[in-house]
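Note that one protein chain of the assembly has been removed; the remaining protein chains are unaltered in position.
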Amino acid sequence: MDYQRLLDEIYVEVKPLLAKGKVADYIPALAEVNPSSFGMAVVTLDGSVFSVGDAYNPFSIQSISKVFNLVLAFSRLGDAIWDRVGREPSGNAFNSLLQLEYEAGIPRNPFINAGAIVVADMLCELYPNAEDDLIRFVREVANNPEINYDLRVAQSERETGNRNFALGYFMKSFGNIHMPIERVMDFYFKQCSMSMNCVDLGRSFLMLANHGIVSHSGERVLTVSQTKRLSSLLLTSGLYNEAGEFAFRVGLPAKSGVGGGIAAIIPQKLSVVVWSPGLNTYGNSLAGIQALELFTTKSGISIF
Amino acid sequence: MDYQRLLDEIYVEVKPLLAKGKVADYIPALAEVNPSSFGMAVVTLDGSVFSVGDAYNPFSIQSISKVFNLVLAFSRLGDAIWDRVGREPSGNAFNSLLQLEYEAGIPRNPFINAGAIVVADMLCELYPNAEDDLIRFVREVANNPEINYDLRVAQSERETGNRNFALGYFMKSFGNIHMPIERVMDFYFKQCSMSMNCVDLGRSFLMLANHGIVSHSGERVLTVSQTKRLSSLLLTSGLYNEAGEFAFRVGLPAKSGVGGGIAAIIPQKLSVVVWSPGLNTYGNSLAGIQALELFTTKSGISIF
Amino acid sequence: MDYQRLLDEIYVEVKPLLAKGKVADYIPALAEVNPSSFGMAVVTLDGSVFSVGDAYNPFSIQSISKVFNLVLAFSRLGDAIWDRVGREPSGNAFNSLLQLEYEAGIPRNPFINAGAIVVADMLCELYPNAEDDLIRFVREVANNPEINYDLRVAQSERETGNRNFALGYFMKSFGNIHMPIERVMDFYFKQCSMSMNCVDLGRSFLMLANHGIVSHSGERVLTVSQTKRLSSLLLTSGLYNEAGEFAFRVGLPAKSGVGGGIAAIIPQKLSVVVWSPGLNTYGNSLAGIQALELFTTKSGISIF
Partner (left out) sequence: MDYQRLLDEIYVEVKPLLAKGKVADYIPALAEVNPSSFGMAVVTLDGSVFSVGDAYNPFSIQSISKVFNLVLAFSRLGDAIWDRVGREPSGNAFNSLLQLEYEAGIPRNPFINAGAIVVADMLCELYPNAEDDLIRFVREVANNPEINYDLRVAQSERETGNRNFALGYFMKSFGNIHMPIERVMDFYFKQCSMSMNCVDLGRSFLMLANHGIVSHSGERVLTVSQTKRLSSLLLTSGLYNEAGEFAFRVGLPAKSGVGGGIAAIIPQKLSVVVWSPGLNTYGNSLAGIQALELFTTKSGISIF
């Protein structure tokens, strides 16, 4: 497969869409991003990298970071994590608090905010300085020691994060947050502020396509079974309210972020990451979804 | 792969589970089934059939029939069906009516009851005698002219189907049911009463593993793209409240029924069907899920 | 108190509001009503009648009929009715189905549709021809043998009543409807179609102001305690989503209907009924609420 040519073609085809999405503007750092940015990268199992556009431009990965948190917690704590967070798709956000109440403070899955906050709590319990352990882990799997948090973003997130604080306190009232809320939320907002580029993300997600092994180091992070299970979870729940639609159109395990990134994998083949900050009404990258749909259609590669 | 040996092994391993589930007892015809029944069948793309236990014993396929209805409607009406039914996982049943209200009578997906009733309405609009067209279609894809409705089951379903009537009227109040409720529900209850065995279901689901082509006749029912999309939908939403958990543990597109059947596919490889009437708390076959998990674990075949 | 002068004053003051409401138009019979109609009547304990405007013009009393049904059921069945219907205000309608599910098919109170359908079911169980017994009862308490159902309205209600059918089937699925749905709904739609004028309603509601005794016949319909309790229920729940607001502004036990009528009482003093078909966004008579607020303000009569 000539992935480079594929990416080049896709770039041409999605260009008309770049102006159509709406850049997230609830915090300044996101609002300032050039709306016509577009980057895309493919990393194959042998470590080959293909890229187009702004693939080396760092952006705020936001919710994509939830995958790193989850992988770290899962690798360290194993199946015990599922006592505190579910594995079911979440349905619409409009009744997320109702579901949380109905299910006694157990979030439906680790990719909705409530779930990611619980995972953040687990890491805060596990590590005195979870921020350091997380960033070290991400640098390793991405093979890039320069990756870091963007503290200005973290600060802004915190200032506008009242609903996330509400989720945290609500779950604490059910006993499903163990550490002090301020501590957990501080870590949570930092985690979401991580700045990476498409290639970084492609390299780090490759481990999921590679049955749990980090290609460049040979280190096993997750077992084969754990990896398959996380991939399945990404397929059913990685794009929240649009997860079903994305699975229907694209059919790949993937995770999106409000910064406009989407990281996906084709198991045992490759990772593919796209970034375009204009969002659709679900808060997912408008051109990004289109680019990934073109990728599966044109390449004919699919898990189905 | 020695599928026969695999099925034999699985049968031995799940036997201790057969007594543990609870047979559906809301209608007599289901309550009378022998709780220790177990059948399993694999049908590969070349048409080979492997089976074990009661694989040739007919049972009430119940909600598995929703797949046939959907395939028929999708093949005839194309993407227009998605104007009236969504493609998102449904979350917990406890708030399904709330979701239906919030989304103005558009069910989240075609595999929850509300969604299947809408699809039934589409077929009633399309065909003067939808029952006849549906059963003819199922007989063709299953290559078995003997398949039929079980009218005693249909009658019992109707008598206990007040909640389904409520769903129908509720959607009609939003204009999302076009035909008279009595007509639609009559067809809906008949559809659910279809009696088939594991091999029948394996043969008929093979079309989904085969990119839309019925193997024994060579007839294309769905396009490649349509088939992949339905497979994806089955993965995210085929086992309702347990869909995420099933995807996590088993990772295959599948549809379950309250009669204890589960039909699954491995795209481009095979279909695999299991039947064991004892249900878990989600209303899915307890031993059936275990059997399918063993199947993917032991065979190593997986889409992830 | 010079009630006649009071009514005359109120009529003048509310006239500018008559054009502002929106007449119910979901059925022809309601849509055809002259939007600038306005009638008001006061009936005091001694039987004196004061009226203004279209007070003798019959209109469709709609949900006001729920009070008659409830009084009849309560007088016949006593506190046993509260096993099947609650006494709590209902909150917003948007989650009424959720509440019904949460509370296992027991409606929150007898004035929401679900509650009135359950009461209708009780009467259908009690009387072979509940329609006849109800209309006879209403004629007696209103002292008007001419009162009747408007079968054209009943028929229209039935044709547009899908949501009410949904409620009925939903409660039947919980076992809280005992008679066949078709029978119950038929009676329910008939009951709502009753045609009365302000004076009729004033005379019939007087029994609630008179501690349960029908003034003109001396017959006791409810005990003192039962009457006080129903009055309290009307105060907390008589105008559904606007019950609290109405209690806040007007502070009287009252019941409204989508035909534009509102019947209220001042215990141990009088009944006061207003009719003006233009509705506010809650489906209550816009000018009617204003007229009742003026009535309590100007008269200084209040229960608080």
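Some observations on this one:
Read from first to last, the chains carry the letters A, B and C; within each, the first residue is number 1.
Definition applied: a residue touches a chain if its C-beta (ideal position, glycine included) is under 8 Å from a C-beta of that chain, and two chains touch if they have at least 3 such contacts.
As the structure is a computational prediction, the values presented were derived from the model and not from experiment.
Every shown chain touched by the omitted chain in the complete complex is listed here: A, C.
Only one of the listed residues, C:1, C:81, C:179 or C:303, touches the absent chain: C:303.
The hidden chain makes contact, of the residues C:198, C:221 or C:243, with C:243. Among C:153, C:166, C:214 or C:233, the one in contact with the hidden chain is C:233.
In the full complex, chain C makes contact with the omitted chain through residues 86-92, 94-95, 98-99, 102-103, 108-109, 225, 227-229, 231-233, 235-237, 241-245, 247-249, 251, 253, 267, 297, 302-304. Think of the hidden chain as still there; on chain A it touches residues 94-95, 97-98, 101, 162-163, 165-170, 172-173, 181.
As a working rule, only the chains that are shown with their structure count from here on.
With centres computed as the average of Cα coordinates, no chain lies farther from chain A than C. Chain A and chain B have Cα centroids separated by 32 Å. For the pair chain A and chain C, the distance between mean C-alpha positions equals 55 Å. Across the assembly, chain C contributes no residue that touches 2 or more other chains.
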